[in-house]
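Supplied in structure tokens, the structure appears directly below.
What you see is the complex with one protein chain gone and the rest in place.
Moving on to subunit A:
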Amino acid sequence: MKSAHAVVGAWATGNLVLALILLFAFRPAGFIEQLLYIWSTALVAGFGVAVLLATRAGRVGTQRRQPRRAAAGIFAALGLAVGLTGFAYGWWLSVIAFYPLVLAAWLARGERLRRGTRPWPAALGDTEPAGPPRFVHYGSSLGTATAVPAEHAAHGPPAPPPPRPPHRLRKAALLAAGARAVVEMLRRRRR
């Protein structure tokens, strides 16, 4: 990871040096130029710090947990677009934008495979899932994922066969027999 740090760090340092050259060697009249340099350097440096923190948190290497779909992204973008269009056609559109944004937030919860999940088919065959697996769930992910084979243990024990619906004819015959038995019983009582 040292080279990644070097790239981002050198970038930020290089831009700071340029800003200092501008400031001391050329003495610009305004302050905007320095502000822009500092702003841009802070942005890239901030990204670099985020990378550093992620590295220290161990989020390096192949990513195993993958989301299954990105429908939330569609609604979030539509919400943002409708909300911003309020600038042209009235801020009441922002109220409409609220609904797709809420829907996006709601959808986002279920889109990522749970912790311990390994996407199917696994990109790297025999690799272990990321993080401590609480349970193993062979979910499908991404639009073109291959379906889990029918005999795979991921499907769990075979489902019990559904109860057979009574046949209509048999039902009718049973009903007739039952009715006849009741009638016979009543006749015997009369005798």
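For this structure, a couple of remarks:
Criterion: a residue touches a chain if its C-beta (ideal position, glycine included) is under 8 Å from a C-beta of that chain, and two chains touch if they have at least 3 such contacts; residues count from 1.
One rule holds in what follows: contacts and distances are computed from a predicted model.
Its UniProt record calls the unshown chain "Cytochrome c oxidase subunit 1", which is the correct pick from "Protoheme IX farnesyltransferase", "Polyamine ABC transporter permease", "Cytochrome c oxidase subunit 1" or "ATP-binding cassette domain-containing protein". When the missing chain is restored to the complex, the residue among A:V49, A:A77 or A:V102 that touches it is A:A77. For subunit A, the residues touching the absent chain in the complete assembly are 1, 3-4, 7-8, 10-11, 14-15, 18-19, 21-22, 25-30, 32-33, 36-37, 39-41, 43-44, 47, 51, 54-55, 59-63, 66-74, 76-78, 80-81, 84-85, 87-89, 108, 111-112, 119, 121-125, 140-147.
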